[in-house]
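Of the protein chains in this complex, all but one are displayed in their positions.
By written order: A and B. Residues from 1 in each chain.
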Amino acid sequence: MPAPERPPPAAAELRPPPAAGVIHDIGYRHHDGPRFGRWYVVRSLAVHSLRGAYGLGRPVRSKVMPALLLAAITFPALIMVVVTVITEADKLPLDYVDYIPVTFYLIAIFLAAQAPQLVSHDLRFRQIPLYFSRPLTYADYVLAKYAAMVAALLVLMCTPLTVLYAGALLAELPFWAQTRGVLQGLAGALLFAVVLGGIGLAIASATPRRGFGVAAIITVILISYTVVSSVEGIALEEDHPEVAMYAELFTPFNLVNSLQLWLFDREENALFATLPTPDGWQGVIFAAVALGLVAASAGFLLLRYRRASAS
Amino acid sequence: MTAIQLDRVSRWFGNVVAVNDVSMTIGPGVTGLLGPNGAGKSTLIHMMGGFLAPSAGAVTLDGAAVWHDHGVYRRIGLVPEREAMYDFMTGWQFTLANARLHGLPEPAAAATRALDIVEMAFAKDRALDTYSKGMKQRVKMAAALVHDPAVLLLDEPFNGMDPRQRLQLMHLIKRMGTEGRTVLFSSHILEEVEQVASHIEVVVAGRHAASGDFRAIRRLMTDRPHVFLLRSSDDRRLAAALIADASTASVELDGRERALRVQAVDFQRFVHVLPLLAREHGLRLYEVAPSDESLESVFSYLVAS
Partner (left out) sequence: MNATVAGITWRAMVGRRRALLLFALPAVLLLLAVALRLTGVADVESARVVLGAFALGTLVPLLGLIIGTGVIGPEIDDGSIVYLLSKPVSRFAIVITKLVVAVGCVAVFAVLPTLLAAVVMASGDDGLAAGYGAAALVGGAVYCSVFLMIGVLSRHAVVIGLLYALVWETLIGGYVPGARTLSIQQWAVSVASATADEGAISADVGLGVAVTMLVVVAVAATGYAGWRLRSLALTGED
């Protein structure tokens, strides 16, 4: 029986020797071309947050509440327009500047519900580091979120104002008076949006739990409003109108309302009929407090996210 | 003899069918529920634990339905996947609270015993939010064991654990199994299931794909090629002889390993023919080993099909 005389040929003759480690180019491409700048990043984040505030790009459930509030705040405007047209009145039942203070409950609910929607998700699921590993500083993040909140509130407030304006023009009310009115209304809306948006965002960013943020925001707004209303009622009873007027400083809606009344030189306060409006230098105090609130909110947010970006 | 029975169980969420006509029996010992992510393992465990109702079929424990029966938790211990616990409590307080909620006559003694089993007595007075992930998992086990249940359900217990913690937990689970409890744990990682479970249930895309010992499952798949690693006195001649036979699909000479890799399509015929051919050609077989018996290949074949 023939037995093999030699061992089988060495492995080296069958295969080439293994090479040193090598990484192959399998087609992964870097992007070395032009990129959009930081401004584009901030804008994208703001647009994304704004869309999220109205539930766009989210499941249907998130669209229900903003849609309901938008409808609820526009509905009275529609009614007013219809009434004006039918009765052929020579002015709208409610002035542009007064519309927002009257519907402030709805705006408060929107703020309380949606401000946490903008910031709590990122905090709860620890996504902040993901944001800051991109060319986005913490100041940019705060700017984007603030802008989105202001824009969201503006959409809410300007929709009924637009409806009122369109209706006024349809009812053939004097053009320039109406235009001036609506511009004042829009400017007032901007003031409301900036002050309230800041407060809402600041409170919401203090907690990763969304439900708690909602409760906290509405508590601050409602409690301050009720306390101030009670104090004002009592002060007017006891014939201290000055005290009543300055009490307005302590709750955000009334503060901005008085501020816009001062700015546009109006006498009647829609929130509280017998309350005096600020006059001359008194209004400067209101403006200063409003500015202070905005600065405090922005400062709190910046501090908060600087801490988050550093950790 | 506590056994969980699933009888033609289906569960759908709107248009998505998460579990599709699954029937299985989970008996005493350690059973591994294996499947890729999204296969429906969590849904199955939730149904077995009485937290989800089947859309069709029945889930029973020793004949009695598990759904809507809170008394069944006297016999079931559940270790959930999600990490959230009552963070303000210490390990001891948490285990004690669980013992009390079970209405045990001596909750403190039961809690001590449970913490000793999971070897967490050393940290029992620290708050839960200071625990590492492995420690939290062990305290969850203690809470599930405090009432000495006959059935233990663990949802992805090895998620995110480092090798040492994993070893400890595997040891613990095996011990629970040898004590006669019915233990079921889910995983998508093959090594874990391979090393701990004596019996596996494979779930793929909501369907019950396979059940039994993993080697037995492999055997059953005779329509797939078996790959053997052979070493003989003359590989090339053996290769030529084997490829001439119908039972062999391909032969490959692996120069580096100095072995012959054979793909056999007809397992029975191949194991019969191999020694005959070797003797016929005067070859000596030094090594005949199956080279894909691990669960890995079972899994990939099942998933691929």
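Here, contacts are C-beta pairs under 8 Å (C-beta built on N, C-alpha and C of every residue); 3 or more make two chains touch, one makes a residue touch a chain.
Please read all numbers here as calculations on a predicted model, not as lab measurements.
One chain is left out of this view; which of A:R38, A:R134, A:R180 or A:R209 touches it in the full complex?
Candidates A:R38, A:R134, A:R180 or A:R209; residue touching the omitted chain: A:R209.
Can you tell me which of B:V19, B:A39, B:L61 or B:I76 touches the chain that was removed from the display?
Of the candidates B:V19, B:A39, B:L61 or B:I76, B:I76 is in touch with the missing chain.
Hey, which of A:A67, A:L130 or A:V227 is the one touching the hidden chain?
A:V227
If the hidden chain were put back, which residues of chain B would touch it?
46, 49, 51-53, 68, 70-74, 76, 78, 80, 82, 84-86, 88-89, 97-98, 100-103, 143
Please output the residues of chain A touching the missing chain, sorted low to high.
Touching the chain left out of view, chain A contributes residues 65, 72, 105-106, 108-109, 112-113, 125, 207, 209, 211-212, 214-216, 218-219, 222-223, 226-227, 229-231, 233-234, 237-238.
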